[in-house]
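In what follows, a single structure is set out as structure tokens and then discussed.
Missing here: one protein chain of the complex. Every other protein chain is in place.
Chain IDs A and B follow the sequence of writing; residue 1 opens each chain.
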Amino acid sequence: MSAPITALIDGETVTAVAGEVWSALVGEEELLLPRAVPVDGPSSWVTVTGPWDGVVVLTCAASGTADLARSVLQLDDDEQPTAEDVDDVLRELANILGGNVKSLLPGPSALGLPETGPAPLRAEDEDTCRVSASWRGHDLAITIQGASEAPATTTTEVPK
Amino acid sequence: MRALVIDDSRAMRRIVASILEGFGYETRPAGHGREALDVLEEGWVPDLACIDWNMPVMDGLQFVSAVRANPAWRQVTLMMVTTESEHGQIVKALAAGAHEYVIKPFTADAIADKLSLLGLMPAASSPGVPA
């Protein structure tokens, strides 16, 4: 019998991870406020493969992506980040979120390279965990999709 | 002091470089390990390399092994700056020859602390010495 994956990856932990990422990278006083709304906008994601396969997706309302890139890159308020900059920032945020989520899993897992685009929906997977937040009034969501069961922490059966 | 900043994210290269430049470093960017080796082979051998782990073409761990395999580059201090944060991954990077390890996300203070530990924090007032 295995435990649900939410025993390892739950909303509270993902919120804490996102809070650390935001405070370190986006700006320490830019608080993420919890908010329960569906978010529509560009996404970035990384895959996690290993004993548990899944994907960590960051979705940001289109209204907020330029602002987010400007904050991470520490550009002036009137400076417009390029589309490439915006994509790059979204990818890197997904990469960092993904790496931190991966570290919650037992056993060695691999992180893919981050991508951007419309969020990948894996038909066989449910949302394992979904955290939505508001940052400077823009909606954000971090979604973990993947198998609903946690990988076993130890192998008890030794194949002969 | 010179630092090579190796990361496939331009945003991250810019963040790390601007922190290091704030401490008086001269920096050069590289988008992956192979590009970074090109810079070293060209003769630009830095005091410090900040190295992401997951990158296309050549990843950070392969870069660390390549640098350690060449005695001419022994003076380069290798610091991983990566979101890879399992205990086992850090052990692996140190075993390959990395000197320090910074986990993303990090603050500028975290980089400053590590540079102090490594003896690579330039004195605040001393002007850069051309190598």
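Methods note: contacts are C-beta pairs under 8 Å (C-beta built on N, C-alpha and C of every residue); 3 or more make two chains touch, one makes a residue touch a chain.
Note that contacts and distances are computed from a predicted model.
Novice: Since a chain is absent, check the UniProt entry for it and pick the matching name: "Sulfate/thiosulfate import ATP-binding protein CysA", "protein-glutamate O-methyltransferase", "RNA polymerase sigma-70 factor (ECF subfamily)" or "Proline dehydrogenase family protein".
Specialist: The chain we cannot see is recorded in UniProt as "protein-glutamate O-methyltransferase".
Novice: Of A:104, A:133 or A:150, which residue touches the hidden chain?
Specialist: Residue touching the chain left out of view: A:104.
Novice: Identify the residue among B:50, B:103 or B:120 that touches the chain left out of the display.
Specialist: Spelled out, the listed residue whose C-beta touches the missing chain is B:103.
Novice: Could I get the residues of subunit A that touch the absent chain, sorted low to high?
Specialist: Answer for subunit A: residues 8, 13, 16-17, 20, 23-24, 28-29, 31, 100, 103-104 touch the chain left out.
Novice: In the whole complex, what residues of subunit B lie against the chain that is missing from view?
Specialist: Counting over the whole complex, subunit B touches the hidden chain at residues 85-87, 90-91, 93-94, 98-103, 105-107, 109-110, 113-114, 116-117.
Definition applied: only the chains that are shown with their structure count from here on.
Novice: Which residues of subunit A touch subunit B in the complex?
Specialist: Contact set of subunit A toward subunit B: 20-21, 23-25, 28, 69, 72-74, 84-85, 88-89, 91-92, 95-96, 98-100, 102-103, 108, 111-113.
Novice: Flag every residue of subunit B that touches subunit A in the complex, lowest number first.
Specialist: Residue positions touching the partner: 8-12, 14-15, 18, 54-56, 82-86, 88, 104-107.
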